[in-house]
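With one protein chain withheld, the remaining protein chains of the complex are depicted in position.
By letter and in written order, the chains are A and B; residue numbering begins at 1 in each of them.
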Amino acid sequence: MITEFFFLLFAIMAAAGAVMVVASKNPVASLMFLVLTLFAVAGLFVLLEAHFLAAVQVIVYAGAIMVLFLFVIMLLNLGHDRSDLRSMAGRVTAVVAGAALFAGLATILGRGAVTEMAGGMGAETVRAVLESRGAMGAVADPLFRSYMVPFEITSLLLLVAVVGAIVLARRKAP
Amino acid sequence: MVVASIVPLSLQAESAYVPVLPWLILALPLLGALINGGVAFLRPGNTRLPTVVGPAAIIGSFLVVGANFLAMRSVPPETGAVVTLWQWMSVGGLQIGVDLGFDQLSMLMMLVVTGVSSIIHVYSVGYMREDPGYARYFSYLNLFVFFMLVLVTGANFALMFVGWEGVGLCSYLLIGFWYQNSEYASAGKKAFIVNRIGDFGFLIAMFLVFVHFGSLDFAAVVEAAPATLVIGGGVVTAITLALFLGCAGKSAQIPLYVWLPDAMAGPTPVSALIHAATMVTAGVYLVARTSVLFAMSPVTQAVVAATGAATALLAASIATQQYDIKKVLAYSTVSQLGYMFLAVGIGAWTAGVFHLMTHAFFKALLFLGSGAVIHAMHHAFHHTHRDDDPNDMRNHGGLRRMMPITWITMWIGTVAIAGVFPFAGFFSKDEIIWASGAYGYGILWGVALVVALMTAAYMTRLMVLTFHGDNRTGADAAPHLHEVPAVMWVPLVGLGVLSVVGGWIQIPDALPVLPGVHVLHDWLEPVFHPASAVMETRGLHAAHESPVGGGEALWAGLSTVLAVIVILLTFRALVARRVEPADAPAPAGLAGILYNKWYVDELYDRTIIRPMLALWRGCWRIVDVGVIDGTLNGVAGGARLLGWFGSLFQTGRVATYLFFFVTGVLVILGTLLW
Partner (left out) sequence: MNIDFATAALYLGGFLFAVGVAGVLVRRNAILMFMSIELMLNGVNLTLIALSRTLGFEAQVLVFFVMAVAAAEASVGLAIIIAVFRHYEVVDVDRVTLLKW
């Protein structure tokens, strides 16, 4: 009962936060709503038994990346109220497009094909693995066995991103 | 190079002929061509290396051929051999190897080709000494010998065709050797294009042979022909007519002879080697090589013989009124080639090949002699800075005092070609004339006799205009005229000797006093035996009387006496006559028609070339510009229109792109959900 409550709470927070990210005029406010959404999603991750990723979500996303966004907003002095939203026609178009997309996705889900996807280990096995290996061990196992090479390439990608960001953002040498 | 297999054609394997270093015969000229070509590219001014390499490659090849000849003579006469160097192509049922055929006929041809080539290469050292393209010249000439050897040794149609095209290429390159002169370059193109018409026939014949025999090997075709084809049938007639079209192109017969006189634009030794002694006889060789097929088709035989006789007559008539010394010899060559085709047409293959050989000697001699004259004239004009034509006989006259060796050797060539006993031409030409009479071709026999007398007349005219009478070179230039160096007159003497004795290998039994000699006949007998057998099944036999009576001895004696009389009469008539200056207007009447070569070039221009040009111009306007260009431009215009339409979406604004992107995603999603 209590889990259902928290699930609903986080779900509403996430959905409302997401709408406010898009709708609020002030960029800083948008960013705060985005942080809220990310926290709520992290909570949902916990409820869906992805504890490790919930932690990563909070630390990396809500912590590091959002701070980066905030930093850039402040750096460029964009924290004023002048709206960057489009005209009414643009807004309607956006809402219609979003609604149509959601309707399409919901139709797919409603047909049940995705939710009934089978062939994996199944909910019972997942729970058993979590019991025996712990939240981190369960993720670490495939990550460092089957996905070792992609993992290393990811580290390389991040290195490239760091170097690229420095090169792009620095002032030209006088 | 690896000799993959040597297949003796004889059944008595223990005494079979084994070729001696067969690949070396071809490799030496090719190597020479490559070395000289390299010199021409890297050090065009270097004359020392080509002087050594050019003649040495050919003489080396000649020596190897000689060794092979001796090897072949030491075994029973019917043995030949096929040397497969490597497998060339293997497509379905078509198996073509690089097969070199060594039999009596190809051996004889190789001897003639490499022998005459050796002499002419040595001569060229003197003739081309001061030419800036010296190394290039020897490169082409060596390459020509290589392809000519490929042509005569090729043991199947395909390989022979390689040589056939290769000599055509070298002919083109050497006619247009002085390509800076556009007229010479055009002459090269003319030769090439006219030859292509003949090559078309060769190719058609090759396809037909493959369809009906399943093989392109000469040995297989010769063996299978009597059983596979019907004598006088449509197939064999079609094959042989197509082959003859190829021969007419290569060997300058009616209607494709027009390129040969223009081919005299090349250096004179080239005219001697390619356009007199060797390449132009390739057609005769091809007919001899496929003699079985020709023997099986009476229609083609008649066509070949009639074409040969007609060509001989036409060319001889034109030769009587030309003033360019090389043009006279060129038409003389066409005429003599006509004799050869007359011979192989009526089935006297040995006689045709015999005349081919003797003609190679005396015509090479005559051309080299004319080259010596031109060489001397060119120097005289060069010293006096005149640009008169050194080839024009109206500028010659009285050269016998300045150039005695050339004078004497050219007289030998003249009496040889005129068929005077005991020079080489007498035996070979007499055999042809006699055979045409003996096989019952009465009209052709008469034509051949008349042409023989015309030959004597126009050759004597050439000699008189060039060497006798008063000198017309001009007082300033005449002192500069002198005999050519030894490197040029020694080859003349060598060919002069051959022109005398070359005919003695084949003397008819019918002649009184002389012993009958059949060296050549016996030597070639294995090659022509199948064809002779076919002739016998057709019931053809040589008669012992001419169409108007009289035996061989009578007519041979008569023809030689008549030739001598014609020579003397012509000499008497011309030696005292005043010669028109070189810039005189063209003669009128019959002489004018002959002077203008029966207007054949003009006729071809009007009837073939201009309609063709008109047709192609129409094609260009309608098909090229209208259809092809229109289609292309239409496609391009369509693409441009499409691009313009697409560029409307390229606003540069991210929002637009996003809008279309999202729309696209939604459409795809909707389609998937439908």
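We adopt the following convention: a contact is a pair of C-beta atoms (placed from the backbone, for glycine too) under 8 Å apart; a residue touches a chain by one contact, two chains touch by 3 or more.
These figures come from a predicted structure and were not determined experimentally.
Looking at the complete complex, one finds that the omitted chain is in touch with A, B. One chain is missing from the display, and on subunit B it is touched by residues 647, 650-655, 657-659, 662.
Contact between subunit A and the absent chain runs through residues 1, 3-4, 7-8, 11, 14-15, 18-19, 21-22, 27, 30-31, 34, 37-38, 41, 44-45, 47-50, 52-53, 56-57, 60-61, 64-65, 68-69, 72-73, 75-76, 78, 84-86, 90-91, 93-95, 97-99, 101-102, 105-106, 109, 114-115, 117-123, 125-126, 129, 138-139, 141-143, 146-147, 150-151, 154, 157-158, 160-162, 164-169, 171.
The rule is simple: only the chains that are shown with their structure count from here on.
Subunit A and subunit B have Cα centroids lying 88 Å from one another.
Per the touch definition, subunit B reaches subunit A in the complex via residues 655, 659, 662-663, 665-666, 669-670, 673. Those residues of subunit A that touch subunit B in the complex are listed here as 86, 90, 93, 97, 100-101, 104-105, 107-108.
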